[in-house]
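Notes to accompany the following structure.
Only a single protein chain was left out; the remaining protein chains are all shown in position.
Let's look at subunit A:
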Amino acid sequence: QDNRISIWSVGDLGNAGLNNEYQGEPQLLCDIRHNGDVMDMQFLDQERIVVASSTGTVTVFRHHQNNQTLSANQRWEKAHYHVDQDTCSGGAACTGVICSNPEIVSVGEDGRINLFRADQKDAVRTIDNADSSTLHAVTFLRTTEILTVNSIGQLKIWDFRQQRNEPSQIFSLTGDRVPLHCVDRHPNQQHIVATGGQDGMLSIWDIRQGTIPVSLLNAHEAEMWEVHFHPSNPDHLFTCSEDGSLWHWDASADVSEKPSFLHQGGRSTTYFSHNAINQSVVSAWLSNDPTKDRMEITNLIPNQTLSVNSLDVLGPCLVYGTDAEAIYVNRQLFA
């Protein structure tokens, strides 16, 4: 197997063509070999990338921009393992990693949670057997608290300030304990959390109240691999799935309320009315009334074939990768 971490350049961001012109193919800047499957990765800062491997290793790579190379900066071998750390075949896949410089949290198939600090050789904190099943994803709730989801349909909050190795709160789905695969927190309103399940269901949780989801939205036909709130337009949500589709959930307020000159083809106009609808954002995701705030849901992939495994969104750019070994970049998301 020859797995690599690669960095690509997608051309000048400021050079957008006038009429959605084809910008030219992404250019490969540099790459480096990676041992095992890449299960998850995230930028730690401008130069460093944290990568989770199926061998149980968490690696920090540094991208040297002056000569366009990648090098392995730091590595935590056997961050995740089954039974015995010293046996050579004991590695368990590390399934998720999240960073908040300088802290890195990783979770894996061994049900373990690790808290690392960049540049520190050993883990700052390890919670062994945090979960009896596989932890699929992790995200930061506050600076000292994280959220994890596992394969028996539970959403757990862990507080690192507490010394005991127990979650501070456990939420679970009603009905069948369908495994949850991804989790993301609303960028501004920290009590709103979205999770995606194995049956393709999108759940929205309010962690201030109750232990069950606020709303369940029937979305995809197969596992939902990733869910992301748009970091600057959080009433937009993106989900991708094994069924090959990528959905854009637009919960911005009712279109008819806006003055007509702000309409652009009937889709989102959040750039202009961002402030005005901040108040209604609360109701948008937590509202149970489908008639009041209409949600526009669009499938961004015209000819779907194989699974969309991962996506990321920033500003007007959306990037996603599929099992057909292709990466797609959309630079005019809200056009």
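Quick notes
Basically, a contact is a pair of C-beta atoms (placed from the backbone, for glycine too) under 8 Å apart; a residue touches a chain by one contact, two chains touch by 3 or more; residues count from 1.
Going forward, contacts and distances are computed from a predicted model.
Per its UniProt record, the hidden chain corresponds to "Nuclear pore complex protein Nup85" from the list "DNA-directed RNA polymerase III subunit RPC6", "ER membrane protein complex subunit 1", "Exostosin-1c" or "Nuclear pore complex protein Nup85". The chain not shown here is touched by just one of A:111, A:196 or A:234, and that residue is A:111. Among A:167, A:196 or A:234, the one in contact with the hidden chain is A:167. The chain not shown here is touched by just one of A:57, A:106, A:154 or A:203, and that residue is A:154. For subunit A, the list of residues touching the undisplayed chain reads 1-2, 37, 39, 54, 82-83, 92-93, 95, 109-111, 131-134, 150-154, 156, 167, 170, 172-177, 179, 198, 222-223, 242, 303, 305-307, 323-326.
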